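A single protein chain has been omitted from the complex, and every remaining protein chain is retained in its original position.
This part shows chain A:
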Amino acid sequence: MGGSLKDDDSATDSDDLKGDLPNATSGVFVEGEKVLAYHGPRIYEAKVQKAEIRKNEWRYFVHYLGWNKNWDEWVGKDRLMKYSDENVLKQQALDKKQGVDKNQKARAGHTRPKVSTDVKLEKEDSRNTGTKGKKRKGDIEVEKEDDAQVGKPVKIQIPPTLKKQLVDDWESIIQQDKLIKLPRSPNVDTILSKYMEYNSLKDGSQGMTTDQSQEIVNGLLCYFNKVLPVMLLYKKERQQYIEAVVGDVSPSATYGAEHLLRLFVKLPDLLGKFKMEEETLIRLKQKLNDFLKFMQKNQSTFFLSTYDVSKVYEGFEKEEDD
């Protein structure tokens, strides 16, 4: 039958299209364009990965920004909107309608399930669904947000002078064959407690109580002691480590600012290993940035300006002559 397009799935020619369909060479949305997309009852920021005509209609393969790739899907133009102020307002309106404001998106899915003040009743319900609320049908947000938070890179900005410190550190050890003399003073323990002193003098401390700040500092200490030998040493420092950190001696008592700073290079990886709410992450990052600024302020007292020339490493704290 002449002109029937129903059997032709690969239509790319424009003359068969009706007048109100978009131009064959470009749809309403283009690849790489940032858009707003409906998904369930809400609107999300998304990016068009691919745009194709299928069965005479433009279809767009979108990726929801911040969400796991598993959620990428083909949608029609009815699901998409241009990323304009007007449409962003629509997004916000829907967020409000869901009873939660944009910043609390992460909690929406978790506070929505039927919560009664009768804990016993809730347990009976959850026993049937058998999960921690993750894969509840129809409650898409929960699963989406779960995916979004694990493994999402946590960016931590290291101030430029500290970056330079790390490059100099690399240069001294790798290029010039030097080593940091151990034990260091101030050591990591001291630096962290100095930070807590400094922190208690400040007003407000980014809305964090002393206890909470202390918990974060404890977290850094815990990481440092556990991962120093695993991921914070250059090969050339291994022998020194084996000799310096023996018995009960902790890395945090032995090493100082130089190695603590290396921890911050690894922090994004470490913090990405478990799930955290977006809001909490933001507060945590603020604190970590504050700590880096503190290191920067004290750069001249905390960091060594020159390292020791290492010979065959003979001993802890001793300089053996040949």
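The definition used in the following text is that a contact is a pair of C-beta atoms (placed from the backbone, for glycine too) under 8 Å apart; a residue touches a chain by one contact, two chains touch by 3 or more; residues count from 1.
Please note the rule applied: contacts and distances are computed from a predicted model.
As stated in its UniProt record, the chain not included in the shown complex is "Chromatin modification-related protein Eaf7/MRGBP", which appears among "Histidine-containing phosphotransfer protein", "DNA polymerase epsilon subunit 3", "glutathione transferase" or "Chromatin modification-related protein Eaf7/MRGBP". Only one of A:Val28, A:Ile216, A:Ala253 or A:Leu304 touches the chain withheld from this view, namely A:Ile216. On the side of chain A, touch with the chain left out of the figure occurs at residues 104, 107, 110-111, 115, 117, 119-120, 122-123, 126-127, 130, 132-134, 149, 163, 166-167, 170, 209, 211-212, 214-216, 218-219, 222-223, 226-227, 229-235, 262, 265-266, 270-271, 273-277, 279-280, 283-284.
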